[in-house]
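Removed from the display is one protein chain of the complex; every other protein chain stays in position.
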Amino acid sequence: MGALHSLGLFFGHVADFATEPVTLLVLFGATIMGILFGATPGLTATLGVALLTTLTYNMSHSMALVALLAIYVGGIYGGSYASILINIPGTAAAAATALDGYPIAVRGEGGRALGLTTTASAIGTMVGMLFVVSLSPLISELALQFTSFEFFLLAFFGIIISGTLTSPDLVYKGWIAGFLGLFLATVGREGLQFYPRFTFGNSNLEGGLEVVPVLIGAFGIPQIIQVLRDKFRPKEAQKLDRIMPEFGTIARNVKHIIRSALIGVGIGAVPGIGEDIAGWVSYGAAKNSSDHPEEFGKGSYTAIVSTETANNACIGGAMIPLLNLGVPGSPPAAMLLGALMLHGIAPGPMLRIDNPGFIEEVTAILLLASVAMWISGMLLAKQVVKVLRIPPAIFMPVIAVLCVIGSYALGTKVFNLYLMVPVGIVAYFLTEMGYPIAPLVIGVILGPMADQNLRRALMVSGGSFLPVITRPVSLILFLVIILTVLSQVPAYKRLVKALRARLFPKKAA
Amino acid sequence: MMEKTKLRQADLITSVFLMLFGLWVLSEGFQMPMQDTYGGVKNVWYVSPALFPLIVGFGVVILGAVLLVGSVRAGAAASLAAALRAYRPGLSESNLRFLGILLAIGSFVYFYIPRVDFVLTIALFLSYFIPAFYYDTQRDLRRLSAVYGAVFLSFLVLYWTGVAAFLNSAFEFSTDVIALSAVVGVNIYARRLAGTDPDRLRRFRVGFAVAIATPLLLAPVFRFLLYVRLPHEGGIVQLMQVIRYSLR
Partner (left out) sequence: MKKALVILLTMALVTATLFAAGEQEYPSRDIRTIVVWGAGGGTDTCNRVIMGEMANVLGVPITVDNVTGGSAGSVGMAAGYKEAADGYTLVGASESNTTTAVMVEDWDNTVDVWDWFIVGGSPDVVSVTPDLPYQNIAELVDAAKANPGSIKAGASGNGSIHHINLLAFEKGSGADFEFIPYDGSAPSQNAAMTGEVQLVVTSVAEQAELIRAGRLRPLAVLVPDSFFIAGQTIPSAFDSIPSLAEVLPIQQAIGFAIRADAPAGVKDVLGEAFEEAMATDVLKDFGEERFYVLSGAWGDEANAIMAGLESSMSWALWEQGIAVDDPASLGIPRP
């Protein structure tokens, strides 16, 4: 099957979907629902896809796919609303966006931030889509290079990033928060021998702590307490004349957008990990390669553009192993796998033979979903910024209710609420004492992955670390980690500067 | 964030907690299986479930020690002692607000959500939480907290003595009726606190509307549009259900 044929199919699908009024209605409806889902703290894209799976059972497979992919795209994008406007990540995927998005909103530029992330998210989704349609067999082979060592190194890289998220007070406070997060990650029966760690005989703890209640606890509750206790209020948003796309800023950040999109696709393609990690890794990478790393954490536009491009690019990335290997690349994609099977489609290596044209259909829907997301986003952002005008004493209690419903809805466990509150109170005191909270959340997300895969890798290698440098992907990851660590060392920075000055005397001057 | 001397004082205290915590993690870690087989998996040091907890434990102890040294060098010990000597018991406004938030969220999550109809739970929570902070004076916060606290206390007594269970066995929705009257009661009190001042009256009306509209909007959306079961489906949610399915 030639690329031209493929392209023809793709545009055929785009035209078919775009001219069908019912499809368009479902597309926009699901996208907006996804955005609202993402914007509500605790309601995640995964939950959105799960709930829609039931609702779309009696639809045709194309229509169901339109609804599910649209809510997925909308959900990942919508998370940025809450991150930027109220400093509570709507989804784990948007947690990295809060670090810089909120300071921007506090400056009174929330509308501008939303406009930028909308465009960045749309670009990210489209780049992801391009990879699905063009390079997906190649990338899915690469995904098969990931054995336990690579998974461990990837998790370790994510944890190292915590070190770059500097504390407003002492540097090592970031590390303390990170270790506390890693501790929370050890709670529960561990995945290798099923030994219960720190469960105190409570069966609710045996499955480990869920990310959503920890995330909402760690970000949401401190924010609610701070705002109400200290009567804190972000600056009134300026007149929203600048909510339009701002191609200038996008163009200035084009190198970050390209890198973040590649990171997003790559991380999405690695089985089992998804948008949340993509956001953090691209944040860390953007900070390390930025000319103004000191602006990160204080409201850098580069930061939010990077994270939002990456988490949406991840969607396409996650579809690649799903469609080509039948292995979901992210948690929402796992849900999508189940939904596809319901409609009699078995993703996997035989998909191209069993359902020719299906991959083109998926990419066509992804393209339409990103367009729908961009249009709805541009229309919604203007309205959404207005929530900042609501008095905090009204707004925050309602947000508290939403946080509670959000933490409860995924899994419908009251225990998650019992967990959320103490995590939140501890996180509040840590914030007051100058500890960054992001490393704690990263620790909870990546801890189990690092723990299990390190031990499994050593089990397979018989206790040898040699595969780290003999396996190609491992070696690359290992070198990236070394470079990241070195880039934090002042002596190394000076060395690089001196070298640059030697090699390119003009540029330095 | 706090100011520098206070930060160092806080560091001194947290460092002790951190080191104790780290030692506890270590002691638990050393009790985990490190040899033999467990769960059908041969155990060696690198496979042991203790590996990660031990790394975390060591990390926390060491970082705690670093924190301790840093704070002592900054003279935290002396300044903390001085601060303790200068301590006067009493509630600052900031601490009062903090306690008010804890009361609202604590009672909401740990008591009402698992036991009382979801719609009434949210209405009660917001009926206290919004005016307590929206009226924006210390006096209102104190008074509303006292009333809400008293309602909460009587609920606690009702459940601990088993009266609630008895009432509910006689009439299924007894506690929901009590909760409904609590919502009405708290709002009547909030209305009286608002007095005749037009601005305060406006604040009461807005708060009241939000407190009632929020659960009436959220509960049906989650329950009947997304089909998410709510934590406790008492009288009001069941009533909505009856209406929903008689419209079929």
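Odds and ends about this structure:
Just so it is clear, A and B label the chains in written order, and each chain counts residues from 1 on its own.
The working rule: contacts are C-beta pairs under 8 Å (C-beta built on N, C-alpha and C of every residue); 3 or more make two chains touch, one makes a residue touch a chain.
Since the structure is predicted, the reported quantities are computational estimates derived from the model, not experimental observations.
Among A:11, A:194 or A:429, only A:194 touches the chain that is left out of the view. Among the residues A:8, A:338 or A:356, only A:338 touches the chain that is left out of the figure. Within the complete assembly, residues 46, 50, 53-54, 57-58, 144-148, 189, 191-194, 201, 203-204, 206-208, 210, 271-272, 325-328, 334-338, 341-342, 344, 346-351, 411-413, 415, 452, 456, 459-460 of chain A touch the chain that is not shown. Contact between chain B and the absent chain runs through residues 37-42, 227-229, 238-239, 241-246.
We adopt the following convention: only the chains that are shown with their structure count from here on.
Across the interface of their complex, chain B is touched by residues 51, 54, 168-170, 172, 175-176, 179-180, 182-183, 186, 190, 192-195, 197-198, 221, 224-225, 228-230, 391-394, 396-398, 400-402, 404-405, 408-409, 412, 414, 417-418, 420-421, 425, 431-434, 447, 450-451, 454-455, 458-459, 463 of chain A. Touching chain A in their complex are the following residues of chain B: 1-2, 7, 10-11, 14, 18, 25, 28, 32-33, 38-41, 43-44, 46-49, 51-53, 55-56, 59-60, 63-64, 66-67, 70, 94, 97-98, 101-102, 104-106, 108-110, 113-114, 122, 125-126, 129-130, 133-134, 136, 206-207, 210, 214-215, 218, 222, 226-229, 231.
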